[in-house]
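Here we show just some of the chains, and they stay where they sit in the whole.
Naming follows writing order (A and B), and every chain is counted from residue 1.
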Amino acid sequence: MKSNKPVILIGGGGHAAGLAEILLQQDRKILAVVAPELSKSLQSLGSFEHYTSDDDVLRFGNDEVELVNAIGAMPYQVLRKAIFTRFKEQGYQFATIVAHSAIVSPNVLLGEGVQVMHNAVICIGSAVKENTIINTSASIDHDCSIGANCHIAPGVTMSGQVNIEDGVHLATGANIINNVTVGKNTIVSVGASVTTDLPDEALVFAARVAIKEQGKL
Amino acid sequence: MKSNKPVILIGGGGHAAGLAEILLQQDRKILAVVAPELSKSLQSLGSFEHYTSDDDVLRFGNDEVELVNAIGAMPYQVLRKAIFTRFKEQGYQFATIVAHSAIVSPNVLLGEGVQVMHNAVICIGSAVKENTIINTSASIDHDCSIGANCHIAPGVTMSGQVNIEDGVHLATGANIINNVTVGKNTIVSVGASVTTDLPDEALVFAARVAIKEQGKL
């Protein structure tokens, strides 16, 4: 099931560097990087063939390579999804990537192009749909369902049987209790605690922090 | 010290599936599951002998098997404790379970029936009393004391020398600073930050999140 085809990275920033490091540690060959520019971290990993236009992907046969969607996920940014959709229509396959330090139950379903970063956990009975990032140290408990094109940011914790619909962005360190549904395209802010179902297209804010100068408490 | 007796699972939901997967990965034999019904995740692991009444546990000699309290922990639910108490009185032993991906110092004391799930950490000098769950990705630092019948939910972080008394429920992603005591049966809500001692039987709420529709910020 697991492919060893060489890969083309689309994107050249910090997320791309993290993915490239994981791929190289797993002896995958990176044929080229397609991005306006390459980050310093990515360059530190080696000297990659570099193209600057998305159309350059078409230089490589869709049965000879796998693509890696190496664009970072940010709220309101549609580029990651557009890239995935375009090249799927053109017959390409996206690599599903799991860092060796991630802990993924053998009884989990990972869709095409899912990226599971360092120290992330996905427990038994969970499923993650295509083009979603489970980012560093995120923890997804048993029987969760995560939709397509989501970003589960670093340090997010989900208890069991959580249902995350397509296009959701859970920001850094958000917590979700069990049996909750988060509607599609909803954005949950940094460190927010979700204890109730959320509708589609919602924005969820945590309480703001208060900032004082030291010595003036 | 570690037993290799076959086990009987009491409980058949998502927590049971997570425990069963860990036990099978550690080559423990699951003789039977006692539960009203078996979750899909649990069934995906194999075909288990299935009994539906707690009394069915008595079919198995108390020196021939170990029990696994596979009922999930929820606030206000007394079933986990009642099961543990009943079958201890009837001479049974409960298995202490540590996932292979958990990081538990050799200088930690785990009571009977403690369950340490994936990616959880317990540091030097800490002790966890009987029938407590240290759930997925929870992190317990040095010299903490965790009472009996507690649930330390996924993603909870404790700094050093925290004292958690019996029956406490720390919900998903709660944070506790060092040198704090949480009184018995207290419930700390999702993502709450505890910076002070808490009395017995308290309920601790974090700030609520604010929900807005997108485009109406």
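The rule we apply is simple: a contact is a pair of C-beta atoms (placed from the backbone, for glycine too) under 8 Å apart; a residue touches a chain by one contact, two chains touch by 3 or more.
Source: prediction; values computed, not measured.
The complex in this file is a homo-oligomer whose displayed part has 2 chains and whose full count of copies is 3.
We adopt the following convention: only the chains that are shown with their structure count from here on.
Copies chain A and chain B of the same sequence differ in orientation by 120 degrees, per CA superposition (steps of 5). On the chain B side of its complex with chain A, the touching residues are 14-15, 17-18, 21, 39-41, 44-45, 72, 101, 117-119, 135-137, 153-155, 171-173, 189-192, 206-215, 217.
Contacts from chain A toward chain B in the complex involve residues 103, 105, 107, 119, 121, 123-125, 137, 139, 141-143, 157-161, 173, 175-178, 185-189, 191-195, 198-199, 201-207.
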